[in-house]
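Omission of a single protein chain aside, the complex is shown with its protein chains in their original locations.
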Amino acid sequence: MDVFKADVAIVGAGGAGLRAAIAVAEADPSLTVALVSKVYPMRSHTVAAEGGAAGVTQPHDSLDAHFHDTVAGGDWLCEQDVVDYFVAQAHEELVQIEHWGCPWSRTADGRANVRAFGGMKIERTWFAADKTGFHMLHTLFQTSIKYPSIRRFDEHFCVDLVVDDGRVRGVVAIDIASGEFRLIQAKAVIIATGGAGRVFRENTNGGIVTGDGMALAYRHGVPLRDMEFMQYHPTCMPGTGLLFTEACRGEGGFLLNKDGYRYLQDYGLGPATPQPRNKAMELGPRDRLSQAYWHEKQKGRTISGPHGEVVHLDLRHLGEQKLRERLPQIYELALIYLGVDPAREPIPVLPAVHYTMGGITADIRTAAPLPGLYSVGECSSVGIHGANRLGSNSLTELLVFGKVAGVEAARDAVSTQHGNPSALAKLADAARESVLSVVAPHDGGDRIATLRREMAQSMEDGCGIYRSGSTMQATCDKLAELKQRYRRVRVDDSSAGWNTERLLALELGYQLDVAQAIAHSALQRKESRGSHQRLDGYEQRDDVNYLQHSLATYQGDDAPRIGYGPVKITHLPPGIRAYGEAGEHYDAVSHAEEGARA
Amino acid sequence: MPEAVKSVELEVLRYRPEQEDAPVWQRYRVPYSHDMSVLQALQHVKDELDGSLSFRWSCRMAICGSCGMMINGKPALSCETFVRDLLPGPVRIEALAHLPIERDLIVSVDGFVKKLEGIKPYLIPKEPRTLAQGEYLQTPEQLERIESFSSCINCMLCYAACPQFGLNPDFIGPGVLALLHRYNDDSRDGGRAQRMEVLNAEEGVWSCTAVGYCSEVCPKHVDPANAVNQNKVNSAKDYFLRFLQPKGATR
Partner (left out) sequence: MSHGRPGTRGPYVRPMRGWWRRDPFFVRYMVREATALAVLVYAIVLTVGVVRLAQGEAAFDGWLRALRSPASLLLHAVLLLSMVVHAHSWFEIMPKTMPIIFVGGRRLAARTIQRAGWAATVAVTVVVFALALWARG
């Protein structure tokens, strides 16, 4: 097997992976970085992010306000020291990517503009039209070209971590074009492979978002943290699940039910004002908005469409000119895919799975419990988002913690030696054999798509916006059955080069493992918090028993073991998540109390 | 009329180098629905009929640039091309023109990526600025100058459209030259002189004969034809100014 020796290997070349690669190259240009990605970097799913990246900017804003919004938005499941660090670094990282050429949208006097976003008290979301992720990704990719120490392995599919003597020593990947396996030795490995939204039926994600890195770390004993928290984005396209950015609501869009009524005011987010008000109505947090949709659906107040029950996202009052200027991409999306002109008709939308709050357990330095392993971005649970992510925090996360991961991995690599070559070669060969047996021809097996569809439907049924013990248990049972059937999955294509069917089979394996972690973590959390909401007697938040992170540990073919770990709470004790008018009142009271305490 | 259509035929150009010398056409019949994209039709083939059909895709919303292919003879993104506009069929699907086919609908992209890497596609600031000084200032009008050219998703439809690239694969090509222009025209950038050599080369702007099909097929309205042809003037100016300036002078 071909062997490449790098100092740092990074799996995944999206926003987080590229930022980490640049950070290693800047920290120490003498270190070789192997940047391994199953797609060319500009195809990474960062490209689809639309709305913006948050960082305290305006003079009347404060780190404390961003901290408060994030921790309350996360329903107090955030690691508060991590959030403190995050909000403090945000602005500088946004300036750094601007220096690298990111075309941020501007105010008239040439400064970076900010917009309102869900759950944020004060406008602090930087944006590049409504294609922020696209611009950030291309800026990072193009900037990475400056550094000769970054060696890319484009279209290389990672199949395993190489762990020897208690430490990660590299990765094994398939060169997709030829089908050859490659061992990439590294002294430190950063996983930046993104989320796992594709395990659900209706999602905003691209085909590549299949939880690869999460599964790889998980299979090597690293706990996956807070996996039950899957974010439903409230405004997605029926049928495809494609995203209509939160910025639609930041610019003043309304959500209407079948009576043309702004129904969010019935769910503690009112009162309804004609102008957008931060943290109220359509600018409430995503979990609340998705939950409101579910209730409207139960009440029969949604609109029936060819792809299910929808509500209306009304942007007509913004006018065509403003829409074309501030929301050009979603204008085209509505027009081309739905034949709807947003300036003249409301857009049918419904919630779809968008973001994986949980992931590989990471400390404030992005280090995993397994030495030599780091994780960053959506695949990682570093502790910012808790039980519900605020929009525009994740793009900033890629920058802030991408840098941390790069710096930490570089530091680690400098003081480490490569592993024993023959031991690593043996492990790499074993990984290859394992892969080949998964994708070997199996008589009478299910098609990949059959298993994938059953998994995705079951996850939507059991682990949707609202959950109950019986539905979650049914999903757990179904996943166990699917894992058994997966052992004989049918792969028709036996070619070596460009065998994408083989890769789909491997991705299905990753998804089944990650889905199990999600479903079992959800079943065990007997409370409702953030985006994990139950209907079976556990409708309330339970800070006594469940102010804790869930930790799912891989048990092979058996169900994962779910344990719990403490949440670091430093200066904001758990309070009430209040939005709308109630939120303003609550904020005023709690600030007064904080002032009195000081 | 659309409700009467239950299925549609696809004709796909296959190429499996491990089995055959040259590409062959293969037919598939897939169930039809009104909002189905060509990508979804191909996914049905791969999921249910023939797992060996290989093609690139990801985002499904025309922003990742993966799914470019020839659909009924025209370069298009399969995720935003709808079967309802191609009825009654058959829908002819082939790998992007002018690029070598590696397998089925998969073309060689690394030539394009190498060209992209070769133009210094990053901001070379006109003047230094520390992070503490905050962002460079750029007015909305200055930003609008580069808005279209910075929208390229690297889908390579323009390369499939450009006959000059088809005839001469060394031509840097519309997409990469548009990106070069995006950086030259960015008000914060001062690297124009460093990128001149690429522009001036035979394989730079001078391989372009203003066919204009690239801008026609571009799904993001980047207008690469404009980027390339504007720069013919710049390249000519640079050539003649060279005689007026002493050696070693920088602009």
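Think of it as A and B in the order they're written, each chain with its own count starting at 1.
Just so it is clear, a residue touches a chain if its C-beta (ideal position, glycine included) is under 8 Å from a C-beta of that chain, and two chains touch if they have at least 3 such contacts.
No experiment lies behind these values; they were computed from the predicted model shown.
When the full complex is taken into account, the listed residue touching the unshown chain is B:D223, out of B:D47, B:E80 or B:D223.
Mapped onto chain B, the interface with the missing chain covers residues 15, 17-18, 21-23, 73-74, 97-98, 100-102, 108, 110, 141, 144-145, 163, 166-167, 209-213, 215-216, 223, 225-226, 229-230, 232-233.
Going forward, only the chains that are shown with their structure count from here on.
The distance from the centre of chain A to the centre of chain B, with each centre set as the mean of the Cα atoms, comes to 28 Å. Within the complex formed with chain A, the chain B residues making contact are 16-19, 35, 46-48, 50-52, 54-66, 80, 102-104, 106, 109-110, 113, 116-117, 121-123, 125, 129, 131, 134-140, 142-143, 146-147, 150-151, 153-154, 179, 183, 186, 188-189. Contacts from chain A toward chain B in the complex involve residues 39-40, 42-45, 47-48, 92, 94-96, 98-101, 103-112, 129, 131, 134-135, 138, 142-143, 145-146, 154, 177, 206-208, 239-240, 242-243, 306, 329, 333, 336-337, 447-449, 490-493, 495-501.
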